[in-house]
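A single protein chain has been omitted from the complex, and every remaining protein chain is retained in its original position.
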Amino acid sequence: MSSKKFRAAIINVTGYAGSELARILHLHPDIQVVSMTGRSAAGKRLSDVFPHLWPCDGPITEQVEGDVDIVFSALPHAASAEACAPFVRAGLPVVDLSADFRLKDREEFESWYRVTHPAPDLLASAVYGLPELHRDEIRAAKLVASPGCYPTGAILALAPVVRAGLVGSDLIVDSKSGVSGAGRSLDIKYHFGEMDESVAAYGLGGHRHQPEMRQELGALREGPPPIVTFVPHLIPMVRGILTTAYATLDLAKLGSDPAAEVRALYEDAYAGEPFARVVPAPPQTKHTSGSNHCLLYPTVDVRAGRLIVVAALDNLVKGAAGQATQAANLMLGLPETAGLGAIAAYP
Amino acid sequence: MSSKKFRAAIINVTGYAGSELARILHLHPDIQVVSMTGRSAAGKRLSDVFPHLWPCDGPITEQVEGDVDIVFSALPHAASAEACAPFVRAGLPVVDLSADFRLKDREEFESWYRVTHPAPDLLASAVYGLPELHRDEIRAAKLVASPGCYPTGAILALAPVVRAGLVGSDLIVDSKSGVSGAGRSLDIKYHFGEMDESVAAYGLGGHRHQPEMRQELGALREGPPPIVTFVPHLIPMVRGILTTAYATLDLAKLGSDPAAEVRALYEDAYAGEPFARVVPAPPQTKHTSGSNHCLLYPTVDVRAGRLIVVAALDNLVKGAAGQATQAANLMLGLPETAGLGAIAAYP
Amino acid sequence: MSSKKFRAAIINVTGYAGSELARILHLHPDIQVVSMTGRSAAGKRLSDVFPHLWPCDGPITEQVEGDVDIVFSALPHAASAEACAPFVRAGLPVVDLSADFRLKDREEFESWYRVTHPAPDLLASAVYGLPELHRDEIRAAKLVASPGCYPTGAILALAPVVRAGLVGSDLIVDSKSGVSGAGRSLDIKYHFGEMDESVAAYGLGGHRHQPEMRQELGALREGPPPIVTFVPHLIPMVRGILTTAYATLDLAKLGSDPAAEVRALYEDAYAGEPFARVVPAPPQTKHTSGSNHCLLYPTVDVRAGRLIVVAALDNLVKGAAGQATQAANLMLGLPETAGLGAIAAYP
Partner (left out) sequence: MSSKKFRAAIINVTGYAGSELARILHLHPDIQVVSMTGRSAAGKRLSDVFPHLWPCDGPITEQVEGDVDIVFSALPHAASAEACAPFVRAGLPVVDLSADFRLKDREEFESWYRVTHPAPDLLASAVYGLPELHRDEIRAAKLVASPGCYPTGAILALAPVVRAGLVGSDLIVDSKSGVSGAGRSLDIKYHFGEMDESVAAYGLGGHRHQPEMRQELGALREGPPPIVTFVPHLIPMVRGILTTAYATLDLAKLGSDPAAEVRALYEDAYAGEPFARVVPAPPQTKHTSGSNHCLLYPTVDVRAGRLIVVAALDNLVKGAAGQATQAANLMLGLPETAGLGAIAAYP
């Protein structure tokens, strides 16, 4: 049976997104990882770097080796586009977890990421890999740009009302994230002694995930894209992002019970979605730990005429490796939920 | 020398605010605790309930005993007003850490707290105990209502721009709090297994600290009080509140560098304040752990015309027991900083 | 295909062990949960109590309903034996996660648990459900007593040397556990504010898991059972137990490199075991989070003639629900690893 599985490569398996992908694909019924690359770890085995992945193991090489049917890249931006381009050009399905193909506008990318785009010719064909918005395009795509962890929650939180024209241009996204979104890089900021029992805002001068939110929300309606104020916060936990989104509601378009109407709108928008779910009470991020779900709770501060939507997800799963697997399933014609049945580990 | 100290009573020393007050006053050069009451713990000694307070110790009684010069109450609302009233009426200085005397409007209090106010006649003379706004009134007061932990950060974060008329009526306060603000009461929500590695919003239907913010910010300018959308979040830490406040700036009133102008406004507003400080980088709550400081970082998202202010404090100190001590110092004619010199413990 | 699955009941699904079992069995290829009971939650749906389990859901009833092929009980001791007995007597395979059938000696049970054993007649046929020691008996058993979380690590840590006669009678087991082992019950000890940033020993007067260790280790050799000093510690984490076991080695029975010899003994003892694994470096509990693995690291303090073995596991998986599933697989003639392929979630 395993001979019938799709053969996958993971480029840069040695970060948190790459190793999470290895973990998820290890139990995937239809995809098997046959090649894994690393940079400094090339020559080692996966279990040397990540003992926790055992019995998922294998050699880490510098380049993708052998025949593969699909390529995942978990490299940092710029390096990722460079590594993906040959596979895309060779016609292989590629899911890029980096930011390289998320922004349609090359100049916007280059201004936020301060680097020359290594493969701008591929931008036009790349699909933003959020299945709840772009399912059919992902099915047809050869290159999918897997969304950022923050945009996944923020876009799912705001898409229904933006599409319905119920909110103005004026959006606020206040997100609280665990540390794993920042990867394994060493920085005194991520030292346990500095982070535990503490919370801080960062990126107040502008965070790279903000233009993704604007692009995707802007595409949902006519007119100029919304203005998104995005403030991420680092909180003392490992996995999970909670996003609290605020927008001024056009109450004139709603009836006497705006909260119920808004809620119905969300339930309708996500009816049938396997991984986006409107929940009856404000969600905890822990309700999604290790699962591919995004839990959404919309409500209205009627006095202020303000929509509040809370979205919870696991940044390494629905915010990274799980969402990439979901896209791969669509690209390969597999059931969208294949390999993604894990329920959150709680407590 | 200790005979010259002011003699203080702590009513309900057995919660987190009461025990923190005992801890702070233990090192106070001019105030000594001579009477401590508890409810279920009456008859025990303080060290039976809180071994960590040793060598600060003494009997816990049902009622205040002996002669005292000042009374602090850390009882829950309603019970607190009832316990404080006789002392206020007897002319003793009283600092009430509960919500009972914070809202000037009895009806508003009764509607939020769903209880009949036990001493409405005292409301008129009570002073809201935020020294940065009401220093002189506190000096002259016999009854001080020590502010809530959330309002302390939110009001300090927004007061300068509200007073200056630079923002509209439309304010958002997104706060992230450690668990100690909820006290020692048992609830599955505060179980380590449920709270660790998780974050959630709560109070989405309306939180009791919101009217405090509106009252105090509203008093800073003419016209109707602002509309405050307040969303608190419980994050996996013990002490500390980080508040991120958002408001639409009237850019027309500002020049070419609104961020610098706003920053100068805050520096000016808090110049000389011993415990409110404008900091050069976004603060961590841990920078205030155990200290009476509130650290403020104002900035502007110019593209969106939006003010963002981050405020960090220790909810048990500047948000409760430290602020109460600060008020007591003012009421007793002591140096405002007496007993409050502790620097944050970090890491 | 699901019609061919074994039909399982979970008695008391509403604790941490019960809900973890629901989580694991949800992805089991050959077992499906068809009946779930609760006590106070009877009448609700599983997702009302545990939103995180969605889409695993179903009604919670007071009694097991419908035809089932196997019964798991996650009730507390005494209640569990009472609930299990009818099923055992009816010939159904039963896995009891409580302590009721772990100790062979009724009097010892009654003295540690201070309760009259509700079904002492079943003790003789019950098998201690540690597959690494009792695989064949579990295969043949109708009633399996799933081991305690602490004994699982301690017994796996010491069994090879006890069996080989390399250590004296004098054993020390120092364990560090996350809070989930204590269940969901409310106690100020488990309040986040009290537990975070703190560690303490408990059970110093004697812990109920100690006789399990003595019984199982004692059965591995002739002579009187060993004397086990067991000190558990509660540390600020949710899942995971790290056990550090100490024993005086009989160095005369070992050659010039006792550490290597001891290591070889452990590798030999656990060769082929799917879930007990000797690792090359001291393990972190996080390497087992959500997986059914127990990681073992034996070494020798040669100067002191002392064996040190470190064992890491997830108390809710290999220490509870995973181990129960492993036993059920054996009892039902399924592959021992069925449904237990999950790799640790890390970080």
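As written, the chain order gives the labels A, B and C, with residue 1 at the start of each chain.
Following the convention adopted for this analysis, contacts are C-beta pairs under 8 Å (C-beta built on N, C-alpha and C of every residue); 3 or more make two chains touch, one makes a residue touch a chain.
Since this is a predicted model, take the numbers as computed values, not measurements.
Only one residue in the set C:A90, C:L186 or C:V199 touches the chain that does not appear here, and it is C:V199. Per the touch definition above, the residue from C:T152, C:Q215 or C:T285 contacting the chain not shown is C:T285. On the side of chain C, touch with the chain left out of the figure occurs at residues 170, 172, 174, 176, 178, 193-194, 196-202, 204-205, 227-229, 231, 233, 235-240, 242, 244, 246, 248, 282-287, 289, 297, 299, 301, 303-304, 306, 308, 310, 312, 347. Where chain B meets the missing chain, the touching residues are 16, 19, 23, 26-27, 50-56, 180, 196-197, 238-239, 277, 279, 281, 283-284, 286-291, 293, 295, 341-347. The chain not displayed touches chain A at residues 16, 178-180, 184, 186-188, 190-193, 195-197, 236-238.
Simple rule for what comes next: only the chains that are shown with their structure count from here on.
Think of the whole protein's Cα atoms as having one middle point; the chain whose own Cα middle lies nearest to it is A. Distance between chain centres (mean CA atoms), chain A to chain C: 36 Å. With each centre defined as the average position of its C-alpha atoms, the distance from chain B to chain C rounds to 47 Å.
For chain C, the set of residues touching two or more other chains reads 16, 180, 196-197, 238.
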